[in-house]
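Following: one structure in structure tokens, then a few remarks.
Every protein chain but one is kept in place in this view of the complex.
By letter and in written order, the chains are A, B and C; residue numbering begins at 1 in each of them.
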Amino acid sequence: GGDDEGGGDDTFTIGVSNNTVGNGWREQMICAIKAEAKVRGNVDEVVLLNRDTDTAGQISDITSLISQGVDAIILNPGDAEAFNSVIEEAVAQDIVVVVVDNAVTSTAAYLVSNDQAAYGELGARWLFEEMGGTGNVAYMRGIDGVGADTLRDEGFQKALADYPGITISSEVFTDWSPTTGAQQALEIITTQDINGIWTSGIDYSVVQQFDAAGMAYVPIVGADNNAFIGQLLNIAGLSGVAVTNPPSVGGAGAAVAIDILEGKDIDKVTLLTPQALSDSGDLEDIYIDGDFPDGWSSYMEIDPYTHYTADDVIACKGPGE
Amino acid sequence: MSDTPNSVLTAKGIAKNYGPVVALRSVDLSVEPGEIHALLGANGAGKSTFVKVLAGVIHQDAGTNHINGDPVSFKMPNEAAEAGIATVFQDPALIPDLSLDQNLTISGLQHRDVEPWLERLKLANYDFGLLARDVPLATRRLIDLARALALDPQLLMLDEITAALTPEQADLVFDVMREWKRMNRSVLFISHRLGEVLSICDVATILRNGRDVANFSLDGVEESELVAAMLGEALAGAAPAADSGLTSSVADDTDVVLKAIDLDFRGKVNGISFDLRRGEVLGLTALEGQGQDELFALLSGDHRPNTGEIIVNGEPMVARSPYDAIRKGLVFVPADRQEALLPQRSVRENLAMPLYNRIERWFNLRRDEGKRVGAAIERLDIDTRAASQVQRLSGGNRQKVTIGRWLVEDFEVLLCFDPTRGIDIQTKTQIYELLREVAAGGASVLIYSSELREIPLVCDRVLVMYDGAIVHEQPAATATEEILLTAAHGLEVVSS
Amino acid sequence: MTATTPTAERRLGSPEVKRWIQRHGWTVGIWLLLVVLVIWYTTLIPKFGGFQTSTIITGGTSWIFLGVAQAVVVIAGGLDLGVGGMLVLTSVAAAQFMDGQSLGVILILAVLITIAAAVVNGLVGWIITVSKVPDIVVTLGSLFIYQGLALMVLPKVGGGTSGSFRWMFTGSENGIGSNPWPAIVVITIPVVIIAWWMGRTRSGLSLYAVGSDKTAAFLSGVRDAKTKIVAFAVAGAFSALAGFSSVSISGVGNPTTDGGTLTLNSVAAIVLGGVALTGGVGSVLAVVPAAMILFFFNPILSALGVDPNRAQVIQGILIVLVMMVAGVLEWRRSRRS
Partner (left out) sequence: MTETRTTPPSDSITDVAPEAPSIAKRLASRPQLVLVAVLVVLIVVTGIIEPNYLSVAGLRNSLVWAIPIGILAAGQTLLMLTGGIDLSIAMIATASAYVTANQSPKGTAFAIAVGLLVGLLAGSLNGLGVGVFRVNPLIMTLAMAAILLGLFTGWATTIFAGSTRMNDFMRTVGGGNFFGGRVPWAAVVWLGVALLVLYLLRRTGFGRNLYALGDNPIASRLSGIRAWQVLVAAYALSGVLGSIAGLLIGGRIGSVDLQLVGFLLLPSVAAAVIGGTSIFGGIGTYSGTILGALILGVLQSLLTFLGAGQGVQQVLYGSIVIGLSWMYTRLASAQ
């Protein structure tokens, strides 16, 4: 479907490239993209290339999107530099490219992303305050060497610099795997004396371990996973902060892409500044109690960008589905 | 024995153990130029091992080798070849998945190198593009030979090359050997066919239990002398004789257990029919590749006939797998131990295998397993010192295990394919006695044997196969070697 | 009756033709399949030109090299789970050391890295032969080790290489363009060399020999250990080529790439390419189109508008079907002889 000349008439084809399947965050990101494309009405197809693959593989996915003559490409890149030339190639064939979540260095693409450095810093500052500026922190990072993890570390270190009383008693990489994270947390809390945990979004399974080990909770930094928010609300004696990192950034990306195709002009870079939600009021607002994936974020509608409703995202249907 | 300084080969005190198995104790042997030297011995005597040592396939634990007076010790077979020793080994040496031409390349030869010899062996313009696996065994042996000859060796070693050949092909080999002799070169020849040995060899060295126990010059020697030397006085008596009263003829009116009707299979088996009566031991013999393998595959349920019927106790058998045949009481002892044994498992597990081939028996072990297995071991007196892994048993004991497996449960018909191949004379006698016992116990036996002279010792009746059909039948008692041989070659038997 | 006389052979009627089909049927079939798929693809997308050709071939390059690497080992009767890890290791090594160097230096580095890869993987082969531990176990270990080393060489995504080096593998200074020829050349030369070596030379045929029948090979004077080590070394070298290709496409090294998945792709490729996992049978020339086809799968299915998840399911089922056919054929053949 779609038109082959690009941009020219009033219906569009949007290509999506994602390089990690199986985790809730990416799932929801894609659903948000589909939902936005659907509600806007002028997108007649979303061509999805969604698989576990390496940089070279994702590049060839993008080239095959180019070959199919899509009008816009939304991609969550596996790396900041590798995609520059393919992006420029796409733009040269006048395709609108919107990069979401992870940034790229090329200026040819539009960027819609959560501010990862800020994510790292916000959570860290909240935690160090909560700990009264002294004590041992377990620093549970993501995947060694991946862009978002590096940026968050910058933010974290920035905050840490202001709190001389805080020491990192152990630093581990969770691979963003709830299972690995859980095990590491269990090891740490049962054998070391720590006063706070900073997680890179592997939160609910870590909280779970205090229960399993029968230990008293310590302040914990997590993301806006619904399960974690539920824990913050319902578990007595658990203090923590949910730093937003909404997957629906994908929806915002789609919105931006469509706006551009419609001829609006949009800033090259759109950074969604994360919020640190700790008081029950804010948490209540975004918590969905019931039939909703634990790994998803209940914070879906991003004003002023997205046009869909939460239910559109949950339905996860693209145009024509 | 005289090892003159100009001996082609002089081996002294060669010894070799395979782990605890003593294959060679101490072997001295020297081969003179222009001599065809026979190396004789019972199975397991150490002949192949000795050849492998000389050829550099394995290394002796002790002893020395001299080629034309210079000490040698080869790491690889090709080194031996360079030194002028070429060998045709007992086990085939062609790579199955490579074409014959590629096989030549592997051993560093071109086609033209073997051309003349192929002519001599009546394989001129044989298609060398074929994969070795698609070439019949006999042809492969001859090509092995041509390859060895192309290396133009001073000493040619042939380990049981004639075993797989037709008489005509064997004669071609003998011609080549004679030529070698004429060129004043030497041949070391291994064979169990004493007739051919006497007709072509000049000298014989005899191995027993890994020692060279005798060295003959062969003119005017009787077969019996060789046999005596091979078996040793101790065993000579144990050799079964026609009058050992094993056989018992079965009355024709006893009921038929197994009935084959017009069996056809892939052109290898053409319209075979026969009856097997209760308590009978029926012999079957044939030259290599006359369809006997396929016939046994059909009876054991490993294949299904294209046409024809197999009737067991009056009911037709339709076998999807050997399981169905076994359930009908047809149990099979293959010639090749590798096809029958679990090398890494214990004697007990090997013997007990058939007890658990039914789903209803999956969920525990038979309480009487130990008793049944023990009985089988007793009956065959299997040497169980190495019982924890069957691969450590001696060849003969391994062979016994393949038979003993079927003694743990009842059966109707025992199908034995060359059960005495690679077995010493004593074990043979034991096995023949066992087969008679089985028959006496009311079961029946169908036995294929390539050793014609042994047929009368154990069978009541004998069938001869040629080109997929049964061409001759007669009471075993009167079946002389030459009657069977004539029939086996598809020739008319002048009624005796 | 031994039907071995020339006359008997002639009665079979033009054995050459029959055999040629029997031997090379699979190879030809796979190539044809690839051609058909390409033609089909051209009808699925609006425009098929230099860009499409070049991106497809470029993208397939590392699959082909890795497939060949795996094929060499498997034909020699082994299996190397490490090739994917070696791809990652060599690609990050390349990115780490080639960054900002002149082409001359880079080419030298490329040679050195290739040799190093051959030596290291050859070492793995050596460990297998002396330790008698099954290949699949040792290379499971080497897979982990290579991935670990990759992270040590290049802790995070980065590094780079020169435009002209990228041009050699992608036909473009920045890794993406419309000139397929350099990639074609860079694939053809090593593959043709290896195919010739394995099909015509004594040392090359030795791989088939040990893969087909160890004892027979030994009796023909082929050293099992040496051959296996050579096979693994060659596999290492080809994994390095694959690594270079992926650096050239992305322009950076990525130590977090999952080599396991890449290895599994290579196994799928050789299976589709008709290489018997039992060793001794197969041709690298059939692995090339097979790897291409596997790579080609995603573009085609997405051009067809198939949902990517369903695409994965289809691919899995197809591979199983291929194996069923191959497996049943093999079984019938073995039952016949």
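Everything below uses one rule, namely that a contact is a pair of C-beta atoms (placed from the backbone, for glycine too) under 8 Å apart; a residue touches a chain by one contact, two chains touch by 3 or more.
Computed from a predicted structure; not experimentally measured.
Peer 1: Using the touch definition from the top, which of A:Q116, A:N136 or A:S205 touches the missing chain?
Peer 2: Considering the complete complex, A:S205 is the one touching the chain left out.
Peer 1: For the chain left off this view, which of C:T114, C:Q147 or C:S283 is in contact with it?
Peer 2: Selected residue, touching the omitted chain: C:Q147.
Peer 1: Looking at the full complex, which residue from B:G63, B:P136 or B:P354 touches the chain that isn't shown here?
Peer 2: Result: among the candidates, B:P354 touches the missing chain.
Peer 1: In the whole complex, not just what's shown, which of C:I56, C:L87 or C:V267 touches the removed chain?
Peer 2: Only one of C:I56, C:L87 or C:V267 touches the chain omitted from view, namely C:V267.
Peer 1: Using the touch rule from the top, list residues of chain B that touch the missing partner.
Peer 2: Touch set of chain B with respect to the missing chain: 1, 17, 19-22, 25, 44, 208-211, 213-217, 219-221, 225, 229, 232, 234, 300, 302, 321-323, 326-327, 332, 334, 338-345, 349, 352-359, 361-365, 383, 394, 405.
Peer 1: Where does chain A touch the missing chain, residue by residue?
Peer 2: Interface residues of chain A facing the absent chain: 21-24, 27, 31, 50, 144, 170-173, 175, 177-180, 182-184, 186-188, 190-192, 204-205, 208-209, 211-214, 227, 290-295, 314, 316.
Peer 1: Touching the absent chain: which residues on chain C qualify?
Peer 2: 127, 131-134, 136-138, 140-145, 147-152, 155, 255, 260, 264, 267-268, 271, 277, 307, 309-313, 315-317, 319-320, 323-324, 327-328, 330-331
In the analysis below, only the chains that are shown with their structure count from here on.
Peer 1: Comparing chain centres built from Cα atoms against the global Cα centre, which chain wins on proximity?
Peer 2: C
Peer 1: Per the centroid of Cα atoms for each chain, what is the distance between chain A and chain B, given in Å?
Peer 2: That gives a centre separation of 72 Å.
Peer 1: Report the inter-chain centroid distance for chain B and chain C in whole angstrom, where each centroid is the mean of the CA atoms.
Peer 2: Centre separation, chain B to chain C: 43 Å.
Peer 1: Show me the residue ranges of chain C that touch chain B in the complex, using the header's touch definition.
Peer 2: 1-6, 9, 15-16, 19, 200-202, 205-206, 208-209, 211-213, 215-223, 280-281, 335-337
Peer 1: With touch defined as at the start, can you tell me which chain C residues reach chain A in the complex?
Peer 2: 45-48, 51-52, 55-56, 58-59, 62, 151, 154-158, 160, 172, 174-177, 245-246, 249-252, 254-258, 261-262, 295, 298-299, 302-303, 305, 307-309, 312
Peer 1: In the complex formed with chain C, which residues of chain A make contact?
Peer 2: Those in contact with chain C are residues 1, 4, 21, 45, 47-57, 59-61, 63-69, 78-86, 88-89, 143-147, 150.
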